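The complex appears here without one of its protein chains, the remainder shown in place.
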């Protein structure tokens, strides 16, 4: 059950143009840096990307936007990125905005084999347009569907050769949910260890959900908003 | 945010007769032994218990059945218990059988604020009777509702004074899901530690879901089916 | 004189009760963390997956894997817990978070809120705002009473696309504190030096003045 591949290029080698990808991360926190670089190098296009954000101009999914690789972006917040704005305004890029919790829960629904769930967010707003509304216990909810995703690409802190994953801090965010939702799930990790080294009680994503794993060459882990207190 | 109470008696002191309780555990594995003893001592009755199993004659929920404290049992498997069978056949005890995965997911739905989800289990069987069926992508699913539960009572391995919980091995089972679903959640733990001692990356149930916590006096941790290999 | 942002934050901090779990939005709401009253123990939730958010790190201690929902580097306090985004919004939807403090572009006198989209301008997305306003059990809005043109942002009806319907419970603006009631905005406090007449003039939505209205203590 060894799922280790040589590196990012091998991990993404069969992702075709036109595929639907889930990409983990919140802002630039916890994004699969190495796989994104490999996708940029590979040059496939017409991709549909499901990710909470779209990176910044020169990092993360922003790099794929620079190369016009993305046809459609499904996200909750996309405002950090001039090239994104340009492509959206010219109509080159299709954008579907989804409330953050709904985005997360629709990923979870996929990994849990639930085709649809009822959620509150967006009731009474333009997000509700065209969606089924149902009342439960006096409150209205929207019927929200699970996502269909060809590949999920996530970065974890630690992983083992069987694909078990552990995340660190707020770099966890969407990544476990997406890892569970991919038809094929690719995990890059900061530390790859032999099976048996991770505490089986502490695993966030069991290896059954992960198809390929490798240790990333290098992590820049860029910070978007460096906020600090002065040392006195 | 200290949620520590003195012990089981204090933890359950305001549970009234007629309440709906979720009780964690699978078989006798991971059941809240100390709270069950306190509920037996307290002698309240007309309880509705949501639990995967109903214990055995002289342990777990079986002790509450001996005292005729349970009016209704919602469970997936109840076959280990002669008193249960007697009360069910005489009609003293109302029983609602729910497929195990559906039971677990309905608990999760409660803790995640989802009033209803669509699930596969029971399609075409008597479990589906009276339930809404809907087709998604060519497959039929049942609409299943979140549970309403006054109190959730679980046992964890470790917990801290703020209510964060970590479970061990297969004693995890339904307990995190139920802990998230209780209007009031009571956790008994084998090891209670100060806030800050647990790894924040390894917590199964964040303290926000837990209202009362204490370290159990003693754990019998009875084994139902002791199966071993002979040492050669 | 109208309150500054720090004063708005300080007034909102008075709403915090011991034992509260609180989600603070970006902007003025973030500042509320600086004014938590002594003896009041609250846990801050960050919807990107953290309970137990602490202050900004000391210089050099920043961790790229530890940010808040505004993508700022932060720290944790003892007893913190990390979780994924589905659980994070799950606990909000399930009513486990006691108070959410948000900014707004407009609030209507029935509690509607608009804070995510200006038609004709670049749309950045709603992020977690729609989830928070739809699901949180108690929502306080921190906002300027008027826009830069001097027009009221407390309206009979929002003109911008809604973020949520009938969900705001209270507004703390630079001019005063307003409960949302069936009769509209109910002014319960005015900022020091601000007159009721000024509040009336600058509130476009239905406004009632509480009998026991008093000067705000900030």
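We call the chains A, B and C, going by the order they appear; numbering starts again at 1 in every chain.
The working rule: a residue touches a chain if its C-beta (ideal position, glycine included) is under 8 Å from a C-beta of that chain, and two chains touch if they have at least 3 such contacts.
Because the structure is predicted, anything quoted here is derived from the model rather than measured.
**Student:** Quick one: which shown chains sit in contact with the chain that's not drawn?
**Tutor:** Missing chain, whole complex, touching shown chains: A, B.
**Student:** Based on the whole complex, identify which of A:112, A:147, A:174 or A:214 touches the chain you can't see.
**Tutor:** Hidden-chain contact among the options goes to A:112.
**Student:** Which one, B:123, B:143 or B:193, makes contact with the chain that was left out?
**Tutor:** Only one of B:123, B:143 or B:193 touches the chain omitted from view, namely B:123.
**Student:** Among A:20, A:34, A:162 or A:175, which residue is in touch with the absent chain?
**Tutor:** A:162
**Student:** Looking at A:5, A:40 or A:195, which residue reaches the missing chain?
**Tutor:** A:195
**Student:** So which bits of chain A touch the chain we can't see?
**Tutor:** Contacting residues on chain A, toward the hidden partner: 1, 110-114, 160-162, 164, 180, 194-196, 200-201, 203, 206-209.
**Student:** Give me the chain B residues in contact with the hidden chain, please.
**Tutor:** Within chain B, the residues touching the omitted chain are 26-30, 52, 75-79, 85, 88-89, 95, 97, 99-105, 107-108, 119-127, 157, 167-177, 204, 221-231.
By definition in this document, only the chains that are shown with their structure count from here on.
**Student:** Counting contact pairs per chain pair, which pair wins?
**Tutor:** Result: the chain pair A-C has the most contacts.
**Student:** Let me check something: if the centre of a chain is the mean of its CA atoms, which chain is farthest from chain B?
**Tutor:** For chain B, the chain whose C-alpha mean is farthest off is C.
**Student:** How many Å are there between the centre of chain A and the centre of chain B, using C-alpha atoms for each centre?
**Tutor:** Once rounded, the distance between the two centres reads 33 Å.
**Student:** State, to the nearest whole Å, the distance from the C-alpha centre of chain A to the C-alpha centre of chain C.
**Tutor:** So the centroids are 28 Å from each other.
**Student:** With centres defined as the mean C-alpha position, give me the chain B-chain C separation in Å.
**Tutor:** Averaging C-alpha atoms per chain gives centres 36 Å apart.
**Student:** Would you mind listing the residues of chain C that make contact with two or more other chains?
**Tutor:** 82-83, 86, 89-90, 92-93, 135
**Student:** Can you list the chain B residues in contact with two or more other chains?
**Tutor:** 112-114, 200-201
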